[in-house]
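Only one protein chain is missing from this complex, and each of the others stays in its spot.
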Amino acid sequence: MDLSLTDDQVAILDAIDTLTRPYAGASLHEAGFALPDAQLDRDLAEGGFLDIGFDPDLGAVSAALVVERLARLPQTVEAAASALIRPLLGGDLPRPLCLVEEGRTTRPIRFLREGATVLLVGPSGVSTFTATAAQVRPEPEALYGYPMATLLTVPAERTLHAIPASEVLIRWRIALAAEAAGLLAAALDITVAHVTDRQQFGRPLATFQALRHRLAQAQVRANGVRWLALKAAATLDPGDAALAALHAQESARATVYDFHQFFGAMGVTLEHPLHLWTYRLKALVGDLRGRGGQGLAAAEALWG
Amino acid sequence: MDLSLTDDQVAILDAIDTLTRPYAGASLHEAGFALPDAQLDRDLAEGGFLDIGFDPDLGAVSAALVVERLARLPQTVEAAASALIRPLLGGDLPRPLCLVEEGRTTRPIRFLREGATVLLVGPSGVSTFTATAAQVRPEPEALYGYPMATLLTVPAERTLHAIPASEVLIRWRIALAAEAAGLLAAALDITVAHVTDRQQFGRPLATFQALRHRLAQAQVRANGVRWLALKAAATLDPGDAALAALHAQESARATVYDFHQFFGAMGVTLEHPLHLWTYRLKALVGDLRGRGGQGLAAAEALWG
Amino acid sequence: MDFDWTDQETAFRDRLRALLADTLPDDWERFSQHGPASPALTRYAESFCGTLAEQGLLIPHWPVELGGQGLDPWHQTILAEEMWIAGEPRGGQYMNVNWIGPTLIRYGSPDQQARYLPPIAEGKALWCQGFSEPGSGSDLASLRTRAERDGDQYRVTGQKIWTSYAGLADTCFLVCRTSDDRKRGISILLVPMDTPGITVRQIPSLIGEGDIHEVFFDDVIVPVTARLGDEGQAWEIIGYSLTNERLGIPRYALARAALDRAVSILKAQDEFDGEAVKIEAAHCAALTEAARMASYAIVDRRAKGEAIGAESSSARFATVMAERRVCEFIVEYLPEALADAHPYLKMHHQRGIVAGIAAGAAEIQLNIIATDVLKLPREPR
Partner (left out) sequence: MDFDWTDQETAFRDRLRALLADTLPDDWERFSQHGPASPALTRYAESFCGTLAEQGLLIPHWPVELGGQGLDPWHQTILAEEMWIAGEPRGGQYMNVNWIGPTLIRYGSPDQQARYLPPIAEGKALWCQGFSEPGSGSDLASLRTRAERDGDQYRVTGQKIWTSYAGLADTCFLVCRTSDDRKRGISILLVPMDTPGITVRQIPSLIGEGDIHEVFFDDVIVPVTARLGDEGQAWEIIGYSLTNERLGIPRYALARAALDRAVSILKAQDEFDGEAVKIEAAHCAALTEAARMASYAIVDRRAKGEAIGAESSSARFATVMAERRVCEFIVEYLPEALADAHPYLKMHHQRGIVAGIAAGAAEIQLNIIATDVLKLPREPR
């Protein structure tokens, strides 16, 4: 076992940090509910950062590392599906790649817009289509911190992919966990900064033990989600993937409330960016039928 | 609505307090895993305290109040089933009354011994029998804080009772919740006393905020379990009963760990009585298929 | 013990429900997604509260001599539950009738009562409460907005934040510092919001347009006659107000209603079929009902004229637990609710997520329970 980053991985993450530095420091005043950034998306795509999963020498672990790192940004980029699932499908599909589970096609979908590739996965197989304007209803009032839209119809004519749905679900779960790991880390970071700065009763909030312990538990969870995501990316095992996604969804539930608690009223303003991470975490909690869905998948894989 | 005790209820609880005062103050040094007390049992039975549920003027709420109060004692008495379920069956069945769910007859059973009445409830109906020595294997090493035994065989010849199983299950859940309410209150009381007394880092443990907040949450839970149990006893509604039992089992899980945490090593000695309440709570957590069983019953009753 | 409603209470609840059904517009559920403090809801509330006042349902719990009917705390609770379940069509006026009015009745001068009570009773007033400041949230006694006495007037300078309704309110219930004594140096001024020197800035918010503001006081001149009670009496007056709002909003009731709505939607979609969703819904219901009963235990004592103490913090924390779990249930099982699919559930989420921070943070409730219910020795300061 060797749990250090390889030299390649260090170089990739350094390059991402360099590329994203101007974005990380952007003014977030009145950032709105979501914060998409077309320029950042282009920069990342052109830099090849979303194609790392296509390189067999780098593989899914490196792709997961990229996803985790990008999820820490206040801006949102469709990276998780592109980096981790697109390699299964071949490289010529237009981004963003939007994941939809059969039977849940009426739910709001992250990054869906005209021209996006929609990936439909379920018992009847794996298929894709390019969304038209008529198929898409944008949801600008959605609270989730991602650009979202609802799919009005699913076209009968779709490209079928000769890969098992189970392979897509494994990678979807890994993508979810890797993205959650980055979101958790960023939300934790900003909350730590806030409570260190914010004074109540004549001392920083961070000096109150109950809060310290709850943030420490959030650290334990964020760390666990990250490791489970990376391990699952390494093994591509269905049990590992389901455990990683389960732990991610459970940890999102367990920590988001606390982060907002510690931010107090500031956490519900659009002038502070907390929601850009916490509401994205909320959006991930319902994926693939929520914790129940991941739990059953894990049980099937582990003890089925 | 009138949530005060009636004069009768006040009088009954006062009489119980008077009767049990010598027992409440008993030395608990090396009390062992469980602490049954035949004399206390006789005193309570002869005083009629376990027959209150037979009196239509007093009814199930008063019986639940008795169960809750007795559960606070370090000694254990089979009160819950006798006080709340026996009235359904008629009064001539020998105590203790031991509850067994069909399909789960091999699980250890509280208070089971030769001569006890075993009540079997399930889809095939409600029946009772008097246990013989040959049917019973005592479990002196069971950790649960109750005298327990395993039923080796279920006799074919049993007394059938012409009451619906659902009626028994409603009262079983209320009995469970009422007993849990008393156990939670007593475990909370003794933990509060301990942390107030115990010094660490030069001050009482009770002055550490993280611990204070966790004990405060335990208070909220104990209070909620008590009210849900009493309300369910008043309505005898299947939904109310299932919610009360669910909240009791969930709250037992949520608090028992903390109580032991705050007692530290003292909580695992037999010289301190904490386990007499916490391990009884553990025993209740698995009843009627645990939280899943109560949750499904509640969902059926509320939204079925 | 008796857990039943009286016939009179049931009839009162039925009457409220009928009135809501008759009065609220057809698109009310979508409309009520705007926060209770939004301009849209504030305008609607004036018409709605007028209707309530006509029907004797705006201040039924006030004393008869002040236009009320002297109804007991159970009726007050039923009123609060039904209004909150309905999305609080009274808007910000719920504060007026629940605690600002009663506080003025107790502490107001005859002039203040004559000026402020009638508009409240008619459903025409809108107040905002100037409590929180940028450096002082849970710790009210640390507030710094100053009112300097200058003859028969005060000169007020400072800043309030998170102020709901400030953009449209006519009067501010302003807590400010008149001396350096931490608690006894605080006084209350009743300040018309059109007084020169007051500036209001809306803060864009996740939970709805117009919901929260900053309010700046820049040499605002307020006559001494606008002071409520004595100088330095604010701590006592606020304590009294809190006894009138001890239980806060009956959030458990909306949480349960939202849960029931979510379940009915899931059933209609054939998605209330697995064990996981049913068990999670049951946990939510257990928490809402535990919070309800803990709250009713306090109402019962108020109805009997008994003193209410720290136990109300236990009921409040129970309510926060319930709100949290219902919000999480909907996010997990009906994520489209937070987009545009189910306005009633979105409304619930928007109001529910602040349960733990509004009107006394959940952690403050835990402190109170630890110290005053469990009688644990205090933390060192």
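Note that the chains take the letters A, B and C in the order they are written out, and that residue 1 is the start of every chain.
By our rule, contacts are C-beta pairs under 8 Å (C-beta built on N, C-alpha and C of every residue); 3 or more make two chains touch, one makes a residue touch a chain.
Owing to the predicted nature of the structure, the values given are computational and were not obtained by experimental measurement.
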Residue in contact with the excluded chain [from A:Leu35, A:Ile190, A:Leu246 or A:Leu276]: A:Leu246
Missing-chain contact among A:Met148, A:Leu230 or A:Met266 belongs to A:Leu230
Where the missing chain touches chain A, by residue: 1-6, 9, 61, 188, 192, 195-196, 203-204, 206-209, 212-213, 215-217, 219-221, 223-225, 227-228, 230-231, 234-235, 240, 242-244, 246-247, 250, 291-292, 294-296, 298-300, 302-303
List the chain C residues touching the unshown chain? 274-276, 279, 380
Which residue numbers on chain B touch the omitted chain? 30, 33, 106-108, 139, 141-144, 148, 150, 199-202, 208, 210-211, 249, 253, 257, 260-261, 264-265, 267-271, 275, 279, 282-283, 285-286, 290-292, 295-296
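Rule of thumb we're sticking to: only the chains that are shown with their structure count from here on.
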Counting C-beta pairs in contact, which comes out ahead: A-C or B-C? B-C
Quick check: how many Å separate the C-alpha centres of chain A and chain B? 45
Could you put a whole-Å number on the gap between the CA centroids of chain B and chain C? 39
Distance from chain C to chain A - Cα centre to Cα centre, in angstrom: 36
Which chain A residues sit where two or more other chains touch them? 208, 210
Which positions in chain C touch two or more other chains at once? 275, 280, 363, 366
